[in-house]
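Every protein chain of the complex appears in place save one, which is left out.
Moving on, here comes chain A:
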Amino acid sequence: MIQLESITRSFALGKEQIRVLNDISLTIAEGEFVAIMGPSGSGKSTLMNIIGCLDKPSSGEYYLGGENVSGYSENELARVRNQSIGFVFQQFHLLPRLTALKNVELPMIYAGVSKAERQERAEEALTKMGLRDRMDHLPNALSGGQKQRVAIARAIVNKPKLILADEPTGALDTKTSISIMEQFQELNSEGVTIVVVTHEPEVAEYANRTIMVRDGRLQSASAADGR
């Protein structure tokens, strides 16, 4: 599903080149549930941005679902993000002026789905997340857990192969965090590949594999521990 070959990413800081990612090679198979951990400044966010096609590597090859996306143009990357990747963020990142339903419809608007189908699929996704009676609420009328469920519904609505979650429980209490992680587990059992970036070991426990990033390098890729 994901194959990174010798990925490096450097940024220019004045005259100096700062290497944030250094020769990272990584393979994530389809249907895996992977946690990426590491201290802040380790480069795990940059790694996630590259996996999520929001950023391009300075060198190295990135294959997503068999496609070499490292040479893609910005418009092609936008299409890949739209079709193949679902994002879940720590701060939910819902548009405040749109209802839950309209928020979930957004990725389908950019995919060119007709209005009737959009509404049907958005309702379906929200129902799946247990938010059937919250569809017409604005985000600020929802609790943190509900907001994150709307975000998950938005991530899955275009039926992507990969869900990328960046600290998905960072703004939630323990009880809600557990239910959100269980939701990810359920999606994983349906065959969706899930990559979670976190610094909480409790969250990483839900994954079948944990990848440690430190100083821009992979430290150790522990084998699947069978949850």
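The criterion applied here is as follows: a residue touches a chain if its C-beta (ideal position, glycine included) is under 8 Å from a C-beta of that chain, and two chains touch if they have at least 3 such contacts; residues count from 1.
Basically, contacts and distances are computed from a predicted model.
Colleague: Which of the following names does UniProt give to the chain that is not shown: "Cytochrome c oxidase subunit 1", "ABC transporter permease", "histidine kinase" or "NADH-quinone oxidoreductase subunit C"?
Modeller: Per the UniProt record, the undisplayed chain of the complex is "ABC transporter permease".
Colleague: For a quick check of understanding: of A:His93, A:His137 or A:His199, which residue touches the chain that isn't displayed?
Modeller: Within the whole complex, the residue contacting the unshown chain is A:His93.
Colleague: Of the residues A:Asp55, A:Glu124 or A:Glu200, which one touches the chain left out of the display?
Modeller: Within the whole complex, the residue contacting the unshown chain is A:Asp55.
Colleague: Given that one chain is not shown, which residue among A:Ser10, A:Gln83 or A:Gln185 touches it?
Modeller: Final answer for the missing-chain contact: A:Gln83.
Colleague: In the full complex, which of A:Gly14, A:Gly66, A:Gly112 or A:Gly191 touches the chain missing from this view?
Modeller: If we include the chain that is not displayed, A:Gly112 is the one touching it.
Colleague: Considering the entire assembly, which residues of chain A contact the chain that has been omitted?
Modeller: Touching the missing chain: residues 49, 52, 54-55, 74-75, 78-79, 81-83, 87, 89, 93-95, 97, 106-107, 109-112, 154, 158.
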